[in-house]
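A single protein chain has been omitted; all remaining protein chains appear in their positions.
Naming follows writing order (A, B and C), and every chain is counted from residue 1.
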Amino acid sequence: MDSALIPEGARRCPFPVFATGIAVVGAVLLWGVYAMGLCWLKGLNQTNMNDYYGFALWIWADLAVIAIGGGAFFTGLLKYVFGIDELKNIINLAVVIGFICYSSALLILAIDIGQPLRGWFIFWHANVHSMLTEVAFCLSLYFAVLTIEFIPLVLENRQIDKVPFFHNLSHNMHGIMAVFAATGAFLSCFHQGSLGGVAGVLYGRPFAYREGLLVWPWTFFLFTWSAAAYGPCFTLMVTKMFEGITRKKLVKDNVVHLLAKISGWMITTYIIAKIIDTIYWAGVTAPDMGFSLMDFYSGNAFYGIWILFTEIVICGIVPAVILTVKKYRENKKLLLVAICLGVVGVCLNRWVMVLQVMAVPVMSFDTWALYLPSWQEIATTILPVAYGVILISLAYRYLPVFPQEQELYDTNK
Amino acid sequence: MTQDNHGKAHKFGMVIDLDKCTGCGSCMVACMSENNVPFKEDETNKKDSLTWMTVFKLSNEKNFPETDICYMPRPCMHCGGKGDHGHSPCVSVCPATATDYGYDTGIVSQIYTRCFGCRYCMGACPYHARYFNWWDPKWPDGMEEYLSPDVSPRMRGVVEKCSFCYHRYQEARDRAYYEERRDTIEEGEYQTACTQACPAGAITFGDLHNPEHEVYKLVKPDPHQCGKPRNPKAFRLLERLQTNPKVYYISEREWVRKAGDNYRKGEWGQQKKSDGDKGHK
Amino acid sequence: MSELEKKTENGSVGAAEDGASGEQKAGGDSGVGMGVLFFIAAFAVCFLSGWLLFPSLLYSKKEQPFNFNHALHVAETGGCDSCHFFREDGSFAGIPKNSSCVECHESQLGETEDEAIFMTEYVEKGVEVPWLIYSEQPDCVFFSHAAHVVGAKMDCVSCHGHIGESETLKPYQENRITGYSRDIWGENIWGIKKNSWDRMKMDDCAECHQEETGSKGACFQCHK
Partner (left out) sequence: MKIDRRSFLGLGLGAAAGVAASPVTWKLTDDSSIWTQNWPWTPVPHDGEVSFDDTVCTLCPGNCGISIRKIDGRAVKIEGKKGYPVNDGGVCLHGLSGLQYLYDPARVHFPMVKNGDTWKQISWDEATTLVAGKIKELRDKGMPDSIACVYGNDKGSIAGLYKRFLMAVGSQNFYTVDSMEKSWEALISRMHGLKASAAFDLANADYLLSFGAGFIEGWGSPVNNFLANSSRKERQAKLVQVEYRLSNTAANADMWVPAKPGTEADLALGICSAMISEKLHDADFVQKSGKAFDNFAKFVSEKYAPESVSRTTGIDVSTIKDIAVQFAKAKTPVAIAGRGRGDSAGSLMEFAAVHALNCLKGNFNKAGGFWTLENQDTLTWPSLEMDDVATKGYAKPPVGLTSVISTASLPKLFETINASEKSPVELMMVYNSNPCFTLHNAKAVKDAVNKIPFVVSFSSCMDDTAQLADVILPSHMFLEMSQDIHSGAGIAKRITALSKAVIAPVFDTKNPGDIIISVAKAVDGSVAASFPWENYDECLESVNGDQWSTLSEEGYIDSELTVPATPLVADFSIFEGFRGFPSIEGDEKSYPLTLVSVDTIRLASGSFASSPFAVKTVEDTVLIQKDSVIEINPETADKVGVSQGDYALVTTPLGEAKVRVNLFHGIMPGVIAMPEGLGHSFGTSSQVVTKGGAGLLSKNGATSIITATGGVSAASGTFENRYIGGKGVNVNELIGPITDPASGLDVAWGIRARISRA
């Protein structure tokens, strides 16, 4: 019944099946919206956050979605600025994911603040020294850019494209997309970085604090680098998920392998930097403040040294090796393992830089502050996921997200 | 107005004698009633309980009967930040300029109407001195009658913290202006509510830049080291983080002074030695 | 979803027809002409209502409990500070209470209706007059009159204007959104001021402080 909207020649599941799927996810979405409403109406007492844990689960979710949404800016950068043209076959997906991630991040921030109606004070009364101000500006500007990048794709919908105005608009926009991609890449670099800076500048929190360059702590650069490195992993992961769900090949292997290779080298360089950073931090920065490395990783059941090992070795070195070595990369299973580990790794890094920062005691007589999120927090954190699933499904169904789809279908027929 | 702490401006600070403190809690209640701090039915979760002044209980963790405890009242430290330039951990991170550093007083402000509740400052503060209004403040019927007009009551969703009873400084200045003394405020004219109420006389408050003031005499802040105390029995909480707090503690007990900061194995011995040298000079 | 299809098709057909139709004398440019016309009309309506209608929508007028003749009182008592005085602790008493008024108005003075209202409705009933204060600031503001009047030797007019010369109280215009008087933002809807007393926003405080002291001052200087 919605066939007129579906890209020409594309094969999609029957509408009732699609609608049912959307309804199921929609129910989850509504649950999240309900929790969000509670947080807005009754206040943040609906969460299990407290004065020791001012940043918690959904701020992690915020950082994590932005990191994995990093595929958008990095792929955009590679395609439009560095001219790696093969990537045009995956750029649409990267943009959709980026759009979802950034809009989710904005939504999470709007729920997270105590006086949502004053949220715009961050622009109106901005303190330029604050990393969060930088975050807010970059986030909203890059969101605007992503919207602009997303629009042409929407305009390519079969019916919209019939309108000459939109058709031309879409065409023109494609023409200037490089400019936006470059701007977006720049903004997002700063945005990813400033998110890293959020934790890195906290010199009252030895676990988070890092020295740095000018006003930016090392975490600033590490965050940008890690988002660029791991973001494509998520783009690939979503692609693989789509291919799995639709049981269709959607992107050609050479594109996948190219992106995987780039990601691999990025992870390699990132993980080297991360190791150097960790060594310097453990050996110089923290001891100056009276802490030895193990002070941060002992004294409670959850935050053991395993977390550092997992982040650096299992989710860092391992995917780096797999993705850089051609033989491994082209092994389907290993590739899948690597991109999954990559996504887990960057999420774990963001977790550590938000939740462990809050948990580590600073005063000698303080104890570890552990916390369990309330259902409202969990629902609100799942909300963007549900929203993302719906949006990306709609996009896949009605927009030509995968340019190679038809071609691949034809060849595989 | 100079943009650092080294000029002629005031630098208000507090010295707390931990050997005199009895942990009675008067400072906490004096503060709450002075500053319109609300309360709720269950305040036993100390991590969501608004107490601008809170009293930590420290223990030497030794077995009976070698055990010793010490109460440590903790207001906002009004950190001067690295280099004492006024970039307190919290001030520098606030995205909306809802908290700033008063270069004329050394006091870190918090403007509730500006704050939109991002709680970044709370994450930045290693002393847990900042509190979030998780709930709308509610008083039992009629109790709102006792609210003071000197401090504006807060709404849900904003951060609040100790202000060193800044409104008392405002009032003292009003009087000084009115009596045409301008900025010459006597030591006794501006005292915080906790200082005034402490039945043990453990809290002293005054201008750390004024050698006549008791706080100065007690700790002898070193102007070349951002106000680090020269009195070997005095210390500041987490000195090594370079937050440069304006609250000093005094104790004769070594374990208490050691608990004031983090030391890796063997570091305390060296620290003690250098403190000892300082004492001789 | 075929409806959408139809709509869009109709839309494009319509557009095509527009271009071809010759009803307008301006020929091919007629569409643009209409567009311009609409643009101008909409602009004019919105622009004018923004300037003229919006202020009257934004503010509601409220009358004071009764009229008060400042000029007369100044002449009788000799100056602002005989009623708007400092207390001994240096705080500013602001609007006088009935107890100050009855120092003179022990019994009704003069025959005006306002005086009669004051005596019968307020003094005799022991109720304070609920004056609407033009310069009322939000609760978070701490303003030191002593610092400005005694310390900086400023006169009342600098901030409050020539209210002391007025014979009647102007209506109080309450901002429907903020609940504060129009005098805070100023009469000019763009907030442009000609005199120092035209506005009482924080920016105005900061501006003067910047000029006079070289710094806008720290938050706590004027906030509580």
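Here, a residue touches a chain if its C-beta (ideal position, glycine included) is under 8 Å from a C-beta of that chain, and two chains touch if they have at least 3 such contacts.
The shown structure was predicted, so the numbers you read here are calculated from the model rather than taken from an experiment.
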Neighbouring shown chains of the undisplayed chain, as defined at the top: A, B, C
Selected residue (touches chain absent from view) among B:His10, B:Arg154, B:Arg173 or B:Lys228: B:Arg154
Absent-chain contact - pick from C:Met34, C:Ala75 or C:Ala116: C:Met34
Interface with the unshown chain - residue positions in subunit B: 17, 19-20, 22-26, 28-30, 32-34, 36, 39, 41-46, 49, 51, 55, 57, 59, 61-65, 67-71, 113-114, 136-137, 139-149, 152-155, 193, 196-202
Contact set of subunit C toward the excluded chain (per top definition): 11, 14-15, 18, 21, 23-24, 31-32, 34-51, 54, 58, 87, 89, 91, 93, 138-140, 175, 177-180, 185, 189-191, 201
On subunit A, residues whose C-beta touches the chain left out of the figure: 115, 117-118, 121, 124
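The criterion applied here is as follows: only the chains that are shown with their structure count from here on.
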Farthest chain relative to subunit C (centres taken as mean CA coordinates): A
Subunit A and subunit C: spacing of chain centres that average the CA atoms, whole Å: 47
Multi-chain contact residues (two or more partners), subunit A: none
Junction residues of subunit B, two or more chains touched: 97, 114
Interfacial residue positions of subunit A with respect to subunit B in the complex: 43-45, 49-55, 112-116, 118-119, 121-122, 124-127, 129-133, 135-136, 198, 201-206, 287-292, 295, 357-358, 362-366, 369
Complex contact set, residues of subunit B against subunit A: 45, 47-49, 56, 58-59, 72, 82, 87, 89, 92-98, 114-120, 122-128, 130-136, 155-159, 237-238, 240-243, 258-265, 267
Complex contact set, residues of subunit B against subunit C: 1, 97, 99-105, 107, 109, 111-114, 150-153, 163, 166-167, 170-171, 173-180, 182
